[in-house]
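Our next item is chain A:
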Amino acid sequence: MTDPVLVFDLLLAAAVVALAVASLSVRDLFMAIVLFITFGLLSALAWVRLSAPDVALAEAAIGTGVTGALLLKTLHHLRYVTGTLDRDPPPSVTPATPVPAPVIWANAAFCGLITLGLAAAFLGAPQAGPGFDPLVAEALPASGVEHPVTAVLLNFRAYDTLMEGVVLLAAVIAVWQIERGLSDAPAPALGEIFDGFARLTLPAIVVVGTYLLWKGAEAPGGAFQGGAVLAAVGLLLLLSRLYVPQPAHRGVARWAFVLGTGVFAGVALLVAGGGRVAFEYPAEHAKTLILLIEALVTISIAVTLAALFHGREPVALPSSGGKKDA
Partner candidate 1 sequence: MMLDPLTLVLFAPLFGAVAAFVFPRAAAAVGLGAVLVTCGAVLWLAQQVLAAGAVTVALGGWEPPLGIALRADGLAVAMLAMTAVVGLLVSASALDALREARQQQYFWPLWLLLLTGMNGVYLGTDVFNLYVMIEVIALAAVGLTVLSGTREAVRAGLEYMYASILGALLFLLGVGFVYLQLGRLDFEGLNSAEPSGALSAALALMVIGLLLKTALFPLHFWLPAAHANATAPASALLSGLVVKAALYIFLRLSTYMPLPDEILITLIGTLGAGAVLWGGVQALRAERLKLLVAWSTVVQIGLIFIAFARAGQIGLTESWKAAALLILAHGVAKAAMFLAAGRIKDEVGHDVIRDLDRSSIRPTLAQFTFALAAISIIGLPPSLGFIGKWSLMEGAMAAGYWHWVAVTMIGTLLSVAYFSRVFAGFLRFDRMRGELAEHKGWAVADIAPLTLALAAISLGLMATPILSFLELGYPFGATP
Partner candidate 2 sequence: MTDTLTEMLTTLNGSLLSDAPLLPLFILLTSLLASPVLFALPESAARLRAGINLTVAALKVALVGWLGIKVGQGVVYDISFNMLPGLEFKLQADPLAILFVSLSAILWLVTTVYSVGYLERGPHRARFFGFFSLCVAATVGIAMAGNLFTFLIFYELLTLATYPLVIHKGSAEALRAGRIYLIYTLAGGLVLLLGTLGLWVLAGTTDFTPGGVLEDVVAENRLAAQALFVVLVGALGVKAALVPFHAWLPTAMVAPAPVSALLHAVAVVKAGAFGIMRVVYEVFGIETAQALGMTAPLAALAGVTIIYGSLRAITQDDIKKRLAYSTVSQVSYITLGVALASPIAAVGALAHLIHQGLMKITMFMAAGNLAEGLGVKKVSEMNGVGRAMPGTMLAFSAAALAMIGLPPLAGFVSKWYLAQGGLDAGAGWVIALLLGSSLLNAFYFLPMLYRAWFRDGTIEAPARPRIGWMLAAPPVATALMVLFVGGFANAPFSPLEWTRFVVAIEYQE
């Protein structure tokens, strides 16, 4: 117990749990989201502590950053639609329907059961059990990249990563499909000062994102983190109204969404042959191919995340917004 790092661990853990509880119990939704973002950043910190910088980066950028932005945007939209945007303190936005007591009890029992199972499973599991590390270390030289996480993501388990791209694609298609003909709530806009700030920071962020992507081959960083950072560019562009999606841009946007997945899948298929199976990159081209895929996937992720933030498909709305669509 004297180890100062352990004390830090305990404090961090306590803070994470406390923030989790707080973000669910605080009345004001805006506060809840802010608390959640703090929670996410502290979790990322904990993961850095557990020597998982890639994961921490992804959680901070995507799990917390993009998710937080999405939540805030949605909250803004809800307040706009219900006409409670300017009220202070803001009332709860969804009508609370009372839940019958038996259901609550059943839910509580369900939660208890699962938590018990969790605790039992965790305490029963070996600490630092067996793992892939020796296998990965052995196969790493043949993977074409030096950083093990990137090797796992884009070579050993490239199939998973491809499907992850498919999930993103499914999400953006679903979102476009869901939010049609919405009454056009104005996107939350930034002030003028922030506008200028955005202009200044954008190029810097682009550079950082590209760097992360490049570094992904040998050090923490990679397509997802890079994509997330580039997506931040998109978010800023949208928020500052420097870019307003137009119906005419839809075609390009579609291509951008599918670019990463399409090329990834195409390469996976094309390399097959001559005794090789799908995803089996020829050793001499492995690095090139992986970098190519990573770059395109990064672009797709960035555009997709930005589109997910923007929400509805940019269609020409009837001039009197809020009309019921047929």
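Here is how the candidates were picked: all candidates are chains of the complex that A comes from, given by their letters.
The definition used in the following text is that a residue touches a chain if its C-beta (ideal position, glycine included) is under 8 Å from a C-beta of that chain, and two chains touch if they have at least 3 such contacts; residues count from 1.
This one's a predicted model, so the numbers in the text were calculated from it and none came from an experiment.
Every option in 1 or 2 comes from this complex, but the candidate touching chain A is 1.
On chain A, the positions that touch candidate 1 within their shared complex are 106, 114, 117-118, 120-122, 124-126, 129-132, 135-136, 139, 155-160, 163-164, 166-167, 169-171, 173-174, 176-178, 180, 254-255, 257-258, 261-262, 265, 268-270, 272-274, 276-281, 325-326.
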